[in-house]
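Have a look at the structure below, then the notes.
Let's turn to chain A:
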Amino acid sequence: MKYAYYPGCSLEKNSAAYDVSVRAVADVLGIQLVEIDDWNCCGATEFFSQDELVACSVVARNLALVEPQLNQVVAPCAACYLNLKKVDQLMVEHPRMNAHINEALAAGGLKYQAGRVRVRHLLDVIVADIGEAAVRDKVVRPLSGLRVAPYYGCQWVRPMDGVDNPEYPMKMDELFKWLGAEVVDYPVKAHCCGGHMTQISEPQAFELIRRLLQNAVDYEADLILCMCPMCQLNMDGYQNRVNHFFGLNFNVPIVFFTQMLGVAFGLDFSKLGFGKELVAAKPVIQAKLGAA
Partner candidate 1 sequence: MSKPKGKLALYWAASCGGCEIAVLQLDAKILDVAEAFDIVFWPVAVDAKVRDVERMADGEIDVCLFNGAIRTSEQEYMAQLLRRKSKVLVAFGSCSHEGGIPAIANLNNKNEIFQTSYRDTPSTENPNGVYPQPETQVPEGTLHLPVFYDTVRTLDQTVPVDYYLPGCPPEADRIWDAITAILENKLPAAGTVLGDDTTVCDTCPRKRSEKKIKEFKRTWQVIPDAETCLLEQGLLCCGIATRAGCGALCPQVNSPCIGCYGPNNGVQDYGARLMAALASVIDANSPDEIQRIIEQGIPDPIGSFYRFSLAHSLLRRKKLAKAGE
Partner candidate 2 sequence: MVTHQGHKHSSKFLAEVIANTPGGERMVHCLQCGSCGGSCPSGADMQYTPRALFAMINADRRDEVLSANTMWSCVSCYFCTTRCPQKVPITEIMYTLKRLAIRDGMAKGEDAPALAKTFTDLVEKYGRAYEVGIALFYLGLKKPMSALRAGPMGVSMFLRGRMAILPQKIRQVEQLQAIIKKAREIGGAA
Partner candidate 3 sequence: MSEPFEPKIVGFLCNWCSYRAADLAGSARIKHAPNVRIIRVMCSGRVDPTFVLKALALGADGVMVAGCHPGECHYLEQNYKAMRRFHMLKHALQAMGVDDQRVRLVWASAAEGQQLADAIDQLVEDVRRLGPLNWPANWQEDAQRLKALEKIAHEHAEAMEVLS
């Protein structure tokens, strides 16, 4: 199976672990990812606060660059995923917007036919397109005994309908049951990590991060699985500062779901980007699963 691949800026550097593990598990599962040539930043939420048409056009450039023979693009970052999907849908539903965006694209010699590219998240591709049997088939090191807390965040499940339940998503839960893990069913799994608030209002952001970590700890999770670089950065990168701010001592490793998928597939830790997280994950994993 062949998909266009839109890594997004975060995966280049600050979440390189996500990128390498995505590529590694895709390889194992026979998912062929063709990186969009010369893709640009999706603009996160920042362009949308300033000029909607600019925001959409910046996103649409990436859609326009998807190779003509491919009609699906995989974006591992939830924010990129939402932006790509939102702009495509906007273009389908609002002809005027569509015309304007294409007018802007034309200034760069590009055009995009609304609805041509279906935007997917890797989690959805693995669960829906690859499926249980094929995934189970690749498991060499079941994650039994490891209590994982799937964390979905916001922008994969909201506001777009249809991929998973926007209030109580289950796709990652399902996937990790196939891998043999003990899946922690905790209530805040689709609550907010604070997003860019860490840059704007730390007290506000830290409280949101604290709630997530607290709930996961209350439910005795060994580690939290992420599907978005921003969530990982907020919970992992800022965990120490959150501890400091509230006088707490969380020590919950935050990893990308693809990293643990790689572990279950028997891939080497070093090939999955482990060690880049600030709260070390390897000791916890090895303690539960035994040294690889």
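As a convention for this text, a contact is a pair of C-beta atoms (placed from the backbone, for glycine too) under 8 Å apart; a residue touches a chain by one contact, two chains touch by 3 or more; residues count from 1.
How were these candidates chosen? In short, all candidates are chains of the complex that A comes from, given by their letters.
In this text the structure is predicted, and so the values were computed from the model without any measurement.
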| item | value |
| --- | --- |
| Touch-positive candidate for chain A in this complex, from 1, 2 or 3 | 2 |
| Chain A to candidate 2 touching residues, read off their complex | 9-10, 12-16, 38-41, 43-54, 56-58, 61, 90, 93-94, 96-97, 100-101, 103-110, 154-155, 158-159, 166-167, 191-192, 194-197, 199-202, 204, 208, 237-238, 240-241, 275-278 |
